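Down below is the structure, laid out as structure tokens.
All protein chains of the complex are present and in place, except for one that has been dropped.
By letter and in written order, the chains are A and B; residue numbering begins at 1 in each of them.
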Amino acid sequence: MTAQGATSQGDSALTGPARNQSTARALMTIGLLAPALLFLAAWFLWPLVQLLMLSFSAPEGTFSAYVALMESSVFRAVFLNTLQLALFVTVICTLLAYPAAWLLTRVRGFWFSLALYCVLVPFWISVLVRTFSWMLLLERNGPVNNFLIRIGATDQPLRLLFNDFGVSLGMVHVLLPYAILPVYAAMLKVDSRLLQASDGLGASGRTTFMRVFLPLTLPGVWAGAAFVFLLALGFFITPALLGGPRNLTAAMLIDSFVNERLVWPMAAAASFILLFIVLVVLLVVSRFVALGQMVLAK
Amino acid sequence: MIRVLASHGVAFRQVSKRFGSVQALRPLDLDVLPGEFLTLLGPSGSGKTTLLNIAAGFLDPDGGRFLIGDRDVTALPPRSRNIGMVFQNYALFPHMDVFENVAYGLRVRGVSASDLRQRVEAALAMVRLDELGGRGIHQLSGGQQQRVALARAMVIEPDLLLMDEPLGALDRQLRKHVQLEIRRLHVEEPRTTIYVTHDQEEALVMSDRVAIMRDGRIEQIATPAALYENPANAYVATFLGESNLLPVQVLGTEGEQTAFSLEGYDGIHHLPRAGTDVPPGPALLLARPETIRVAELDAPGIGAMVEETVYLGELTATRIRLARGQQIWMRAMNAPPRAVGSEIRIKWDPVKARLLASEPTE
Partner (left out) sequence: MTGQTQSRAVVAQVAGAVVLAFLVMPIFAVVPASLNDASFIKIPPETYSTRWYTQFFDDATWVSALLNSIKVALLATGFSVVLGTSAALGIERLPGTLRSLAVGLVLAPLIVPVIMISISLYYVTRSFGLYGTTIGLALSHSLLCLPFVVLNVGVSLKRLDLNLVRAAEGLGAGPWRVFRTITLPAIFPGLAGGGAFAFVTSFDEVVISIFIAGYGAKTLPVKLWEQIRVEFTPVAAVGSTVILGLTVIVFILARWSAAASNRPASGRDT
């Protein structure tokens, strides 16, 4: 090839070698992603596909497992209970998360680290340990009852465990950090000049809060609430340990289908119904909230 | 890694690049002579950085080839091209000290330990940072960091040096200082260099040749002097230095001269033909402020009124409004200041003035 500018040489010949660099880059990208994606395909997707097929493999007919579940009053009651519990826990968590997150934005230095650790350390600690500690605290002869008796709030030890109260308390405790962090993140993003502007325009503290601060932090609130709700729907350990016979959750039901009654198609079908609800909620929420910020709150 | 003889020129042949719907580079040809310092000058979006990245190998051109010496390197990744790059944000490796930064390219090439030490120290001495080898890069000022970046790029003796607006992050004083440093280094060891900037003063100070780019094309490529004195079009004229552009009507050529009239004024003027002729019809007269003079009492000239005088130390700049309303600037050394509102008559230096093709203004 001459060093002169070649205007008439076919463009395809000229771009041939240049293409190799971008193909090389693409291959590298695929190579980097392949291990993780293959692993997920084999160890996550494939077992779920197997489970899906199981859900259609009841001897009575392809959809009989689903039908049986829909028709079963027990199953409906359990699912309803799961939803109600999740909703209740979400509301409580959200209400409690707001002042806690606000406190986090207002403290500095040592107090800030302390406050942050109060949220992060429980976040890291096993759900089993946290649930067990509530069992120890709430039992008939436990410190909570002893304290209540001592201060005269009651004569007899209260039944704080193996009922709605115990389960709700335990779940709120476990899920609170998931509610606090997104709200905190949203609060950090609020430009304090907006609050100053509102103040400067003569608005009262309450008005500034209601009409400026609260609306701006609402996306974080929704994100936290959605996160808590989704996690609560699938809860197993905490309701199993802290709940009574009336506090059966969907996850516990699925466990009993597998480990006690050995009805795999029912277990599989129930799982997919649960998953369906989770995905619907996720879809609805994702239209209003940036999910990215949810997951980054760790 | 290819190893061409030092001081080979480089060439772009019909290189084009498109990003989505934007044509960043129209097919263009460009030759950089061996050891030449060529600056790509233009506003953002002109394609200069795209061209630089194609030369480096960080971008594949859609069409065309790039050659270093005689070798077509278009398909080669950056690491095989033996180039030295200097970035605007220095891109010094933060977890290594100055010495290790400069030594990086040599280590990659497997240079022996004693050779390496010698070459790194020589490079640091060349940019006058002799004793700073052990410093962490955070301890250096901006200008020092950029000089380390220069040393790092040059110590590997690259066949091509590429600089992407390296002085953009420095303040004015420092920028001028480093400009001269780079110029000095180039004079000591001429190396084929492509330099990208949007600062025309910088381009004029440092370059052997300057290529003015606009919208993915090279408008003109010439030495700084040639660009200044013989701009190819109004864009180049206004990009470099101060200019006055007046609309004219070209009437035709008469022997060695071109005749034209000034829009809205009587009279026919002449200029010697220089380079390409401007066809008859609307055109522009380029008369830089320093070529405008006050006409003597009886000599021909254009009537004008002084609107403002600005004192610039050794120069005085005077803003004048011509009879038909156009505003131009006049610059003169040691000129007596004119009273605002006074009426004068001006003329332009026929040797320096130029006729340019009319085109839509930028």
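Here, contacts are C-beta pairs under 8 Å (C-beta built on N, C-alpha and C of every residue); 3 or more make two chains touch, one makes a residue touch a chain.
None of the values given here were measured: they were computed from a predicted structure.
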Out of B:G35, B:G63 or B:P78, which residue would touch the omitted chain in the full complex? B:P78
From A:Q84, A:S133 or A:T154, the answer for touching the chain not displayed is A:S133
Interface residues of chain A (partner: the chain not displayed): 25, 28-33, 35-37, 39-40, 43-44, 46-48, 50-51, 54, 96-97, 99-104, 106, 115, 117-122, 124-130, 132-137, 139, 141-143, 173, 176-177, 204-206, 230, 233-234, 236-237, 241, 251, 254-255, 258, 264, 267-268, 271-272, 274-275, 278, 282, 295-296, 298
Residues on chain B facing the left-out chain by the touch rule are 1, 56, 58, 77-80, 82-85, 87-95, 104-105, 108-109, 137-138, 142, 145, 152-153, 156, 162, 168-169
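Please note the rule applied: only the chains that are shown with their structure count from here on.
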Chain A-chain B separation of Cα centroids, rounded to whole Å: 57
Complex contacts: residues of chain A adjacent to chain B: 1, 3, 5-7, 11, 14-15, 17-22, 24
Can you list the residues on chain B that touch chain A in the complex? 11, 13-14, 29, 57, 60-65, 67, 70, 72, 74-75, 77
